[in-house]
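This structure is in structure tokens; I'll ask about it shortly.
Every protein chain except one is present and positioned as in the full complex.
Per-chain residue numbering starts at 1, and chain names A, B and C are given in the order in which the chains are listed.
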Amino acid sequence: MARVVVDVMLKPEILDPQGQAVQRALPRLGFEGIADVRQGKRFELEVDGPVDDAALARINEMAETFLANTVIEDFTVKVEEPK
Amino acid sequence: MARVVVDVMLKPEILDPQGQAVQRALPRLGFEGIADVRQGKRFELEVDGPVDDAALARINEMAETFLANTVIEDFTVKVEEPK
Amino acid sequence: MTLDTVKHASETPEAEQPWKELGLKEDEYARIREILGRRPTGAELAMYSVMWSEHCSYKSSKVHLKQFGEKVPANDAMLVGIGENAGVVDVGQGYAVTFKVESHNHPSYIEPYQGAATGVGGIVRDILAMGARPVAVLDPLRFGAADHPDTRRVLPGVVAGIGGYGNCLGLPNIGGEVVFDACYQGNPLVNAGCIGVMKHEDIHLAKASGPGNKVVLYGARTGGDGIGGVSVLASETFESTGPAKRPAVQVGDPFQEKLLIECTLEIFREQLVAGIQDLGGAGLSCATSELASAGSGGMRVELDTVPLRDSSLSPEEILMSESQERMCAIVEPDKVDRFMEICEKWDVIATVIGEVTDGSQLEIFWHGEQIVDVPPRTVAHEGPVYNRPYARPAWQDELQADDANKLPRPANAAELREQVLKLVSSPNQASKSWITDQYDRFVQGNTVLAMPEDAGMVRIDEKTNLGVAMATDGNGRYAKLDPYTGAQLALAESYRNVAASGARPLAISDCLNFGSPEDPDVMWQFAESTRGLADGCLQLGTPVTGGNVSLYNQTGETAIHPTPVVAVLGVIDDVTRRTPVAFAEEGQLLYLLGDTHEELGGSAWSQVIHDHLGGMPPKVDLDREKLLGEILISASRDGMIDAAHDLSDGGLIQAVTESCLRGGKGARLVVPDGLDSFVFLFSESAGRAVVSVPRSEELRFNDMCGARGLPATRIGVVDGEEIEVQGEFSIPLTELRTAHEATLPDLFA
Partner (left out) sequence: MTARIGVVTFPGTLDDQDSLRAVRTAGAEPVSLWHRDKDLKQVDAVVLAGGFSYGDYLRAGAIARFSPVMETIIDQAKAGLPVLGICNGFQILTEAHLLPGGMLQNSHLHFICREQKLRVETSDTAWTADYTAGQEIHIPLKNMDGRYVAEERVLDELEAEGRVAFRYLDVNPNGSLRDIAGITNAAGNVVGLMPHPEHAVQPLVGTGRTDGLGFFTSILKKLVNA
């Protein structure tokens, strides 16, 4: 079984209150030197069968129509190498 | 500026209803062949300065004490190659 | 990149400008040029185009809305009327209450969660800007068909967004509506209401006066949110370095808004502001021009001092950005330091961006160069006004002739029973608790009544038990059949709901959701509805304190049902006297107040059983509504009733079912003499309520109704574990409960 990872992040121009909250807290915890934090979602999909182009195309469509709302979010699809 | 990505996922033994909800919805939307879905968080950190071992050690500590709650979550830290 | 300064605009009168792409009409653009005596700069064009949009200028609706102020006299309670961020009424003991309903329909279709969330955020800031502490929210919602796949996308997102934002602000959600109808398929209605409380002396107005006073922008940083038209400006006129396409949807940060609320209330407590305005639609364009327009002098703003989230924004974009969670205050110079300290305490960014001048112009500068020089009134208050043509639709007669009273009725008791179960389990009549359980109704510890009660009620003074109540109602089906009557029915139902809870109705707000004003059919619906509402308010003595108009609610050529939503605010001197809907005391007598006629036009029964819409809606008798209200209020105050539930869609059987399920007790009903059992159960005649009377109070209660001339018919008794209609059928409560409560979870969980 292969694993495909879909990362969904807010588009850069969209307000990311989650990332901001983390970033604001860091200096208070003694972590300096982080210029920006963005927080998004990670989906790990276990795919039955081979991850060929057809399967990837389907997963791309799934990400586009369902996992992300492309009005405000971008996504990337990656096949993860089996360890 | 370099980017470090911290992925935080629920420990495998902990029920992940978000991932399950996604998985259950997929067949309804016409997507078959996904055996399992887990949903987690992705943090993209923009780091000032070089991402050397010292910086990575700090980020690991940050993930361990703050970005993840290791009672329930696992995390991984990755340096992202500049594109 | 050339900056389009005022000077540059004067020197280049012939430069092409994208007024059309920004939604301006040719004559509107010409008028701007006439006002300014030159072509507008890019920034000025941006401001005029958003402020003269339908949404901000009310250009199609203004001529009709005027009636609310002209026809309906302000009653003694009215402290601030239409025109401010929200109206204010006096509720006694030195308290004032402000409330309003707004729409966020279109964004909620595109991005249900954020669209709905920012809708809540916007109305709460409106209330806050009046000087009040927000104390409760309500959410009248309308979706497409319950079983349509897209409703599965829209509804859960909208509900999560309203809950996610409101719950995080710590505002109890105390009521609202959920209606399903195919006409809202591509155009859900997400309306949000808010109530705020203050002392009389704390009322604040949106005006900038006092030359030398500082203009302070505080709250979130400004980003590229919600700038639809500006991308046009950026791409067509200006060499833009920033991203060409800006998102039309805003993302809210309720946590930031919570800080903004607490920070602003502390600023009010120390009397640090001379004027204040929230930033909503049209962002800084709106806030600066409205503040300046309502004030005495001019205003000068250094736009490059605005804290940005995205440094690539152009001045036009900054002026139009609809980034959420921002406010603009006018502060006397010697109070600025303290103002800033309070903001710092709450981690709120605050910046002096300009000052009030003794001139008459709104002047905006960018890196020292003037880019705006306009008379503020022409932007904010003297926009275009249209007298759009309207005419009774050609199909109206046919629709009204298609009489619902002639539809086939249940042939026997078994069919009657089956139809009752169908009715109470239909999506529109089913329990909404799957939705409302996602809203915090307990926070702040003052909620006396909340869903599924007739009206939400909150205590506003812990010592005296003074409280306020509010309900929202609207029935697009009725309004489609007859918009004049439909609007009055919405008013009557909301009024009745408030009275049924024991509170005295004082004033109303409304949210008028309609299709395109450029369609004469729709414009007629709008004209008729506003006329009906104004006449109704005059008759009931409830002034309109403010509201909101949402037009262009349509998919392609097809408009939604005309949907005027009315929110009635009431006051109750002692919340311990409130009346719940639950039938909880075995043996109490059930009385039906009001008259029942054969009225099935637009009814829930006609929709559920026959998928039919036609005929005439129920008749309205507002004098009767007023009398019914008085009786309900007196009876509650004097302890003559223990429960009351108004009758509306679904008729008597729906109301009795809800009250029985709420109280966990059954009822035995007897069909009154002269009434057909079908009509008794399903008719939707207005002006009615069912009440539960302790036996010891029966005489007194009957005397009161008799003396005041309100028909009161004994229809049964609270008893047992089932609802029995004598001689017809009985249904166990458990069966009713399953039917009533399983529908929404089955559809959406």
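Throughout what follows, a residue touches a chain if its C-beta (ideal position, glycine included) is under 8 Å from a C-beta of that chain, and two chains touch if they have at least 3 such contacts.
Just so it is clear, the structure is predicted and the values come from calculations on it, not from any experiment.
Under the touch definition stated at the start, the shown chains contacted by the missing one in the entire complex are A, B, C. Of C:277, C:447, C:513 or C:588, it is C:447 that touches the chain left out of the display. When the missing chain is restored to the complex, the residue among C:576, C:696 or C:734 that touches it is C:576. The chain not shown here touches chain C at positions 160, 163-164, 167-170, 253-256, 258-259, 346-347, 436-448, 459, 462, 465, 575-576, 749.
Listed for chain A, the residues touching the missing chain in the whole complex are 17-18, 20-22, 25, 28-29, 39. Contact between chain B and the absent chain runs through residues 10, 14-15, 17-18, 21, 66-67, 69, 71-72.
The criterion applied here is as follows: only the chains that are shown with their structure count from here on.
Computed centre separation for the pair chain B/chain C is 40 angstrom, with centres defined by C-alpha atoms.
The distance from the centre of chain A to the centre of chain C, with each centre set as the mean of the Cα atoms, comes to 36 Å.
Listed for chain A are no residues, as none touches two or more other chains. Interface residues of chain C facing chain A in the complex, by the touch rule stated above, are 110-111, 114, 220, 223-225, 243, 246-251, 253, 255-256, 309-310, 323-324, 347.
Interface residues of chain A, counted against chain B in their complex, comprise 1, 7, 9, 19, 22, 25-26, 29, 31, 33-49, 55, 58, 61-62, 65-67.
Partner chain C is touched in their complex by these residues of chain A: 10-11, 13-17, 20-21, 24, 69, 71-72.
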